[in-house]
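The complex is shown incomplete by one protein chain, all other protein chains being positioned as in the whole.
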Amino acid sequence: MQNNEYVVGMRGIDKIYPNGIAANQGVDFLVKKGEIHALMGENGAGKSTLMKMLFGMEQPTNGEIYINGEKVAITSPTVAIAHGIGMVHQHFMLVPSLTVAENVVLGMEPKKGKLFVDFRKAIALTEEYSKKFNLEVDPNAKVMDIPVGMKQKVEILKALVRGAKILILDEPTAVLTTQETAELFKELIHLKEQGYTIIFISHKLKEIKEITDRMTILRGGRSMGVYNTADTSEQEISRLMVGRDVILTVQKEQAQPRSPVLQVRDLEFTNDWNRKMLNKVSFTVRKGEILGIAGVEGNGQRELVDILYNFSKPDAGSVTVDGKSTLGLHQDKLRDMGISLIPEDRMIYGIADSASIEENVISDRFDEKKFNNGPLFNMKAIHKESERLVEEYQVLCKSPQQQVKMLSGGNIQKVVVAREFSSEPALIIADQPTRGIDVGATEFIRKKLVELSRAGAAVLLVSADLNEVIELSDSLVVFHGGEIVAYFEDTKKMDEMEMGEYMLGLKRQSPEEVRRVVHEK
Amino acid sequence: MSNILSSILTTSFAASIIRIMVPILFAALAASITEKAGVVNIGLEGTMSLCALIAVTCAWKSGSTFVGVLGAMVLGVLLSLMIGFFAFKFKTDIILCGIAVNTLGEGGAVLLLYLLTGSKGDTQTVMGAWNLPRVTIPVLSKIPVIGEIFFTNQSVLTYVAFLCVLLVWILLYKTPLGIRIRAVGENDHAADSVGVGVYKIKYISLILCGLLCGMAGAYMSMSYMTMFSKGMIAGRGFIALAAQAMGRGEPVGVMLSSLLFGFAQALANYVKGTNLPARLVEALPYVVTILGITIYAISTFNKARKIRARQEKKEQKKAAA
Partner (left out) sequence: MKSKSLRLFGYVRGAAALLVAFLVALALIFLSTDEPLTALRYMLLGPAASWSKICRVLAYMIPITFTGLGTCIMFSANQFNLAGEGCISAGGFVGALVAIYCPMPTVLHQIVCILAGAVIGGLIMLIPGFLKTKWGVSEMVVSLMLNYIILDVTMQFLTQNFADRSQGATMTFPYKSTAIIPKIFEGEQVSYGIFIAIAMAVLCWFFLYRTRWGYAIRMVGINKEFSQYSGIKVGAIVILCQVVGGILAGMGGVVTQLGYFSQYRWTALTGYGWDGITLAILAGNNPIFIPIAAFFVAYLQYGCELMNTWTTVPVEMMDLISVVIFLFFAADQFLSGFRQKLVVRETQKELAEKAVQTGRKGGEEHV
């Protein structure tokens, strides 16, 4: 028999994916009514998989799920919704071309007559819930036109309108500013007071301490146990999550910046929806230094990287590498000039998933002379190269012939890095180089990055991980609203609090101060 | 040249455009619905072919053309569901499913024809000629020119086809199902997460597609011609795909692009009687199709650029002021 104090009881859950990856093994997950329960763990620990099973998007291989003490089979999100479970996904589940109200009522549209949608009622319903729960949205706006914070509110509204009593929030603060996060927390506490149960997925210690009552910690697909948040120290949580003390500092010597490599001047870019994403952005990255770009995501970093690698064209401005303009050049030419990129989304840009590791590491150099004998590939040279890289970059695999998609996230990223770092790059653009990968791989990649910069490469590091940009960069700029709002020449002398204010646009340096980053007189 | 012109400028020429465009319109509307739901169905050609045969057969067995149309619609639905079954259940690439149905439409129709009639050519000798009722709309047909083109002596299905343009538009933009179809096509995860059954919606879109394809087939064998004959669809299913692409899947756009293809085909038919090279002229509708989707693609390709150019102009004006 189940104990009825638990609204959610997942017991002995196993999940093995068709590719053989065991995402969950024997996990117990018990949530009490009316609490905010954290589900913690590093990326890849199996949090999302566990929640997907609770929300009916995946089926457990073994194990049982109880809702309000009753054993249930959650075969689809519909069933989950019927049991009063709502989920706010990390990647928003919204239809861009529909309005907010249409998104809110999608799947349960109010009807006029028997056949038609009652659009007025949909708007009224959205407004009603919006007021009741203090979640402010514009019901008539199309979702593609609204900011991220509002999109998240739409997601929460969607769940509430459907009668959810148990809300799953998958890393809800990942895309929010500090203010938006504070606002969200206020809304969540408001919900809790009204008797709602909230499952809060995160790996940010501070947030967990601030808002949750209890927590379940996952590591490597297994549960490390359930704890009262108030009784558990941050150090203890961190130890349980990663299994050892996190090394927060990166060992590196003082940078010796030399001649300028990447020079970006007055870059401007307007996106398809007419939003100015980059406004007069200028900076210089010099040989032997790591310049970090910090900022809340969506403030122009992605657009900048796209332009630097010629995936889109700027409206105005110039980009030069070693004095030569790179705008409009094919990526082939960029690679010839020694420009490497670790792309933000490795599954889309970084790898060809069903190709072998070998085929992935040679994708930028397969047409070089040493890998070809006349028209044919020199297979010996290719095997040698791939074996060398797999070894040097410690890619955990059976052989270089193994399909990349069979590897873990961290090892996939090592494949990308092996390719990008081994081409003797003059400039490395690293866009979120360690996002979502295990500690070991993260440490390895960071060390390599520092090594290369000290050996003379210019590195532009874009990262939403504050700890990472501060620790890794020699100097740093902050992006806000498509502009550089601050420049810190030495990251060692930085104050995190102050930087937060720059990131949120509460403060900004004078144009003269910012202009120092171009290193021109 | 001048006599070509004079024959084009007749109402009978215009009426023939309508006659030719109707099956393409049906099939293109069918393709639009699936496309909006994110389902690429290239099996229209084969579906139309089998439906055309079944239409005549059902009409012959029952003695009613209405039953013929009904039979074709049922078969259209079954074939579309088959595509769905393999594509969604067995994860066969949906384009390959479409190709399979087309192969079935070609060989299977002949096989069925043979089993039914003992002939591999057409249904004429065994089943006779079948023609859907032709209707002249009382008041509207009195309107000069337009009345004669649109409202005089047209097959009932012609009126149904144009009515379907309106119905599909209402379906897509004013009904819960339409919102769900568009949601599934645009972001199926979003639809799934609120309990809209993605596959259910995709199947429904395929069913609607099958119904429309069935009517397209029935029109071919009981209005366009009065029998089923081997190879009679002659690429119309593929042309409909092109019409859908050109019309961006919007019902009115699809109607206009079907009209264009109807015009090209009608022109080819008229020119055939002249001393111009006959076979080359027969290629005209296909050439128009390629030109059509290319022009469409170029226009969407340049759209982004144009928007930007317009903005710049605005800014310049502002600066000037």
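So that you can tell them apart, the chains are marked A and B in the order they are listed, and the count of residues begins at 1 in each.
Rule of thumb we're sticking to: a residue touches a chain if its C-beta (ideal position, glycine included) is under 8 Å from a C-beta of that chain, and two chains touch if they have at least 3 such contacts.
Source: prediction; values computed, not measured.
A.B. asks: Return the single residue from A:P257, A:G317, A:G350 or A:G410 that touches the missing chain.
C.D. replies: Checking the options A:P257, A:G317, A:G350 or A:G410, the one contacting the hidden chain is A:G350.
A.B. asks: Which listed residue (A:H89, A:R162, A:R214 or A:K252) would be found touching the missing chain in the intact complex?
C.D. replies: Result: among the candidates, A:R214 touches the missing chain.
A.B. asks: Would you mind spotting which of B:C97, B:L132 or B:A190 touches the chain that isn't drawn?
C.D. replies: Only one listed residue reaches the unshown chain, and that is B:C97.
A.B. asks: Touching the absent chain: which residues on chain A qualify?
C.D. replies: 16, 18-20, 22, 25-28, 30, 61, 214, 222-228, 309, 311, 330-332, 334-335, 341, 343, 348-355, 359, 363-364, 366-367, 371-372, 375-377, 379, 406
A.B. asks: Mind listing the chain B residues that contact the chain we can't see here?
C.D. replies: That gives, for chain B, the contact residues 42, 86, 89-93, 95-97, 99-104, 106-108, 110-111, 114-115, 120, 234-235, 238-239, 241-242, 245, 277-280, 282-283, 286-287, 289-290, 293-294, 297-298, 301.
Going forward, only the chains that are shown with their structure count from here on.
A.B. asks: How many angstrom between the C-alpha centroids of chain B and chain A?
C.D. replies: 44
A.B. asks: Touching residues of chain A toward chain B in the complex: what are they?
C.D. replies: For this pair, the touching residues of chain A are 55, 57, 76-78, 81, 87, 89, 91-98, 102-103, 106-109, 111, 115-117, 158, 162, 270, 272, 274, 315.
A.B. asks: Quick one: in the complex, what on chain B touches chain A?
C.D. replies: 174-176, 178-180, 182-183, 186-187, 189-197, 304, 307-308, 311
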